[in-house]
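Below you'll find the structure I mean.
Note that this is a trimmed complex: some chains were dropped, and none of the rest were shifted.
For clarity, chains are labelled A, B and C in written order, and residue numbers in each chain start from 1.
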C-alpha cells in the first residue's frame, strides 16, 4: 500500500510508524499494558498507531489491515486466538513487516519475537505453592477463566497436570467462570456449601475474582489470617495493586505477578530492534530472561513472572512490597 | 319526535365543534367542519366512507387534537387534552375500532381505569359487571378474558361500558355494524329510554333505515366537509343519499336485468352434509352457474363457519365441498382457489388485506401466476391489473401503487372484492361483503357480484344484512347451525327476519 | 326483547373453566421447580441444605430485580434491552465518582455517602432517557434500547478504562453484604420488592393500567389511562430496579467489574418468558417471572453441584432452558406467533 503518512507525526527514530493492536480493554491487566505502551513508546521515540481488537480475532485482522494501510513498519500484536492469527501473520510476512507478539505464541507463522511469560508457568507456580502450603493434602477450588481463552486454558491445564503429578492428595474442583466475578462468586459459594472443608483457592485472574472471593469468604466467616485452622490458602494471578495489598493484609497468601510493564517495554524494544535490522539468538538476555526457539521462524523471550508472598520467604518469591513489581509502580 | 322541536327552541347545545380542520399528512380528513349537538337529541352523523366521521369523533372525545378549530361542551371550552378524566365526564364513546382489551377479563374491561381507589376489590368489581351485563342480557362469564367473546358480544360490552359512565353525551360510531337484528332493537330501546332521562347521542351508521328509526336530527358530511344538518323528518331518503354522494342519482335496483341461470347446468358449487360439531350440522346447498344464493342467519347461527369451511379457512368435520366438479382438499385455501373459487373473508382487517402492500399487490395476491412466468412477478403487469381493478370497482385511490392502509374502509373492501375476482372465479363466496361500507360502495360491491353472476359464476352471499341478500335468487336460512328455511326471491323482510330468528309461522 | 338467547350463551358457558386455568398458569413452573429440587437432591444431597438454598436465593436476588424490571416493561408491551448495561453502569459511575484518583482510579468528586443516591439517580436518568426516546419521540423501543445497551456498556468501559473498581465505600457494599434476621439483606429486598410488585400489578389502578396498555394501547388511552405517563414511569422504575440490582451485586462482590451485567439480558428474557410473561404485552404475572428466574438459578446450582464437565455446562444449561421454554409455552396452552 504505497501511501505517505499524511497526518501522522512523520518519521521517528525507528524510521517509521509502529502499529500496536491491544487485545482487549476490559481487564485490569490489559489496561495496565495499554497504559505502559505509550509511555515506553515515547521513551523509545516511536510513532505509535494503536488499535483495539476487543478480544475478537476478526477485528484484529481488520485492524492489522488498516494499520498496514497506514504504512506501519513494524507491528505488535497480542492475539488471544493463537490459531486464527496465522493468515494475518502470513499477510504481514508478505509485506515484510516484522511482528512481535505479546502474551501468546502463535501456532503457525513467522514472528520476530514472542514476548511472554508462560501461562503454563503461572499454573505450575500456583500449584506448587498451594501444594506445598497444604502439605499435599486437601481440596482446592480453581476459579478458571473462559474455556475459549488460551491463557485460561493453559493455566487450568498446567495446574491440573502439576497437581495430579506432584500432589495426588489434593482434590481440584474446577469452576469455569467466563472471567466473570459474579459467576465466580456464585460457584465458589455453592462449592463451599458442598465442601465446607475446602482448603485452598486458585484464582486465575485477580482483577475479576479478588474482591468477590474475599467477600464470599467474609460472609461465611472464613476470612481469617494464615495460621488459623479455618484459613483457606489463596493464590491469585496477575499482580494488580489490590492483590499486593491483600497479601500484605494477610487476606490472601500469594500471587503470580504478570509483568504488564515488561510486556510493553520489551515488545516495543524488539519491534524497534526489528526495524533497525538487529538479530537475536537463543540464550540468556540482559534482563533476567531467556530467549528460546520453540520452532523455526520464531523466537521467544520468556520474561520472568515472579511469585509474590507476604514476606518473600517462599523459595523464589518476592516480597509484596518489592518496588520492582509493576503493581507497586502504578500511580 | 318532539325533541328536535325543543332543540329548535334554543336549548343549550351539549357539544359543539367549531371550524375544525384536521389533516393526516397530505390527507385532509376534516375541512372547516362545524357541528352542534343539541341537548336531548339523538343526532345522526352520516356520510360515505372516508368522509371524516370517525376523525370528528376522535376530536370530540379528545383523543386527537384538531389542527385548528375548537370544541365546546355545554358552552364551556373543552378541557386540555391531557386531562382525560375531564373529557370522560363530558363524553362517552363507542369507537368504530373495538377498544376492548383482549387479555383482560370482561369485568375489568367494563371498569377499566375506574376500578376504584386504593386496592381493587375484584369480588365487588365482578358483581358490578354482572349487574351491568344482565341489564343488556349479555350472558357471558365476566371472568373470561375478552378475547373469548364473539365480535357481537364484544360490541355489546363496549356499548354497556360507554352507557354506564353516566355521561350526558354519548357517541356511538357504527355500533350496529356487528350486531344482529335483536341486539340492534335492544340498543335502540335503550337509547330511547336514556334519551327520556336526558342523555344526548351522536349516532353514526351506514344503515339509513336506522337513522330514520331512532334519530331526531341528521348531519351529512361529504369529502371532509359539513354538508347539511336537518331534522330527520324533513330530509327524505333520496335527498339524504344525494347529500351524501353529491349526485342526484338514485339507487339502482340490483336484481333487475340479469339473465336467469340456465336450467339443468352442472352446479358450480355443491355442498353436501357439511358439519362441525357444536357449530353447525348437516348443511347442504348448491349454487348453479349464474345464480346468486344467499345464506342468512342471526349472530351465532354458524353461517360464517359454513362459509369458512367452503373456502378452506376452516376444516369441516364432515361433509364435502365440490367446486366446479372437483373436490379440493378440505381445509386448504390454496386447493379451493385452484379449483376456481374466489372469496371475500368476513373481516377485511384480519384476512382480507395486507395493509403495507399496494392496491395492485393486494388485488393480485391470489393470482401470482398471471403476473409472469417461472415465479417471476412483473410489476408492470401487476400495476395494469391493479389499475383495471381500480376502474372496474370504482376504487378511490391515487393509483395502483398506493398502500391499502391509506384507503377508507369502503375502498379497502373493494380491494378485497377485487382480489376475490382476480382469478375469474367459477364460484364466488362473499362473507359480510358490505360490512361497514357506505350506501354507494355497497351498491358497487353488490353490482360487481351481480355482474360476476351474469358472467356465469355461481355466487354465494353470506350475510345477515337484508340489503346484501336482496339480489339473491334464493336464500337459505340457518338457525343454531341447522338449515331451517329456503326462501325464493321475492321474500318479505319480516319473513326472512322471522326465519333468521327461528320463529316458524 | 324478552327472548333469552340461549344459543349465544351456550358456547360462552362451555368455556367457563378457562379463566381458572389462566390463573393456574402462574403456578406452571412450580412442578418444574419441585422436579429440579428432587433431581438436585439425588445429584448431591447438599442441594437441599439450608445454606445452599439460601445461596441460590441470594445468587438470584440481584438479577431477579432485572427480571422484575423487564417483566413490568414486557407487561406494558414494550422491551428494554439496556437494563443489563444499567445494571453495571449505575454502580460503576457511582464508584467512579466517589473513589479517589490513583490506585482506585476514580475521580473522587463525591464522598462515599453519595454512592447509593448516585447509583439510583443514574438508574433513573437512564430510564428517563429511554422514556424520552420511546414515549416522547415515539421511537421503537427495541431499537432504542439496543442502541442504549451498546452506548452504556461502552460508557462503563470508558470511565473505568476497563478496570475493576475496588475499595468501595462501606455504604456502597452494605446492602449486598448485610444479614437481616438471619438472611442476607438482598434476599429480603428481592422478596419484598416482588411482593410489592405482585400487589401493585394485581390490585391497583396503576398496575392494571400496565396490563391494559400492553393489551391494547389505543384502548387504554381511550379509557382515560395516561398511557405516556405510565409508560415513562415504568421505564424509569425499571431502570431504577436495574440500578438497585447492580448495587446489590456490587455489594456482594465488593467491586464493580467493567463487564458487570454483560450478556445478562439473555437470562433475563429467558426467565421472564419461561415464567409466562408474554412478549406481546398484557399477559403474565410477576409471580410467574419470579418462578422463572428461580428455576434458572436452581438449574445452574444443580449443574455446579453435579460437577458437569466445564465444556458441556453451556450446552446443557441451554438445552434445559430451551426445553423449559417449550414446555412452558405448551402448558400455557396457546400457539404463540
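Simple rule for what comes next: a residue touches a chain if its C-beta (ideal position, glycine included) is under 8 Å from a C-beta of that chain, and two chains touch if they have at least 3 such contacts.
All of these numbers come straight from a predicted model, not from anything done at the bench.
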Quiz prompt | Formula of the whole complex, where the shown chains each stand for all their copies | solution = A x1, B x1, C x2
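Definition applied: only the chains that are shown with their structure count from here on.
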Quiz item: Given which chains touch which, is the overall layout a line, a ring, a star, complete, or other?
Solution: line
Quiz item: With chain centres defined as C-alpha means, what is the inter-centre distance between chain A and chain C in Å?
Solution: 36
Quiz item: What whole-Å value do you get for the distance between chain B and chain C if each is reduced to the mean of its CA atoms?
Solution: 44
Self-check item: Centre distance in Å when chain A and chain B are each reduced to the mean of their C-alpha atoms
Solution: 73
Quiz item: Of all residues in chain B, which are in touch with two or more distinct other chains?
Solution: none
Quiz item: Touching two or more other chains, which residues of chain A qualify?
Solution: none
Quiz item: How about chain C: which of its residues touch chain B in the complex?
Solution: 1, 3-5, 7-9, 11-13, 15-16, 18-19, 22, 199, 202-205, 208-209, 211-212, 214-216, 218-226, 282-283
Quiz item: Residues of chain B touching chain C in their complex?
Solution: 61, 63, 82, 84-85, 87-88, 93, 95, 97-105, 108, 112-120, 122, 137, 139-141, 143-145, 148-150, 152-153, 182, 185-186, 189, 278, 299-301, 480, 501
Practice problem: Spell out the residues on chain C that touch chain A in their complex, using ranges where they run on. | Solution: 44, 46, 49, 51-52, 55, 58-59, 62, 102-103, 157, 161-164, 166-167, 173, 176-177, 179, 184, 249, 252-255, 257-260, 262, 300-301, 304-305, 307, 310-311, 313
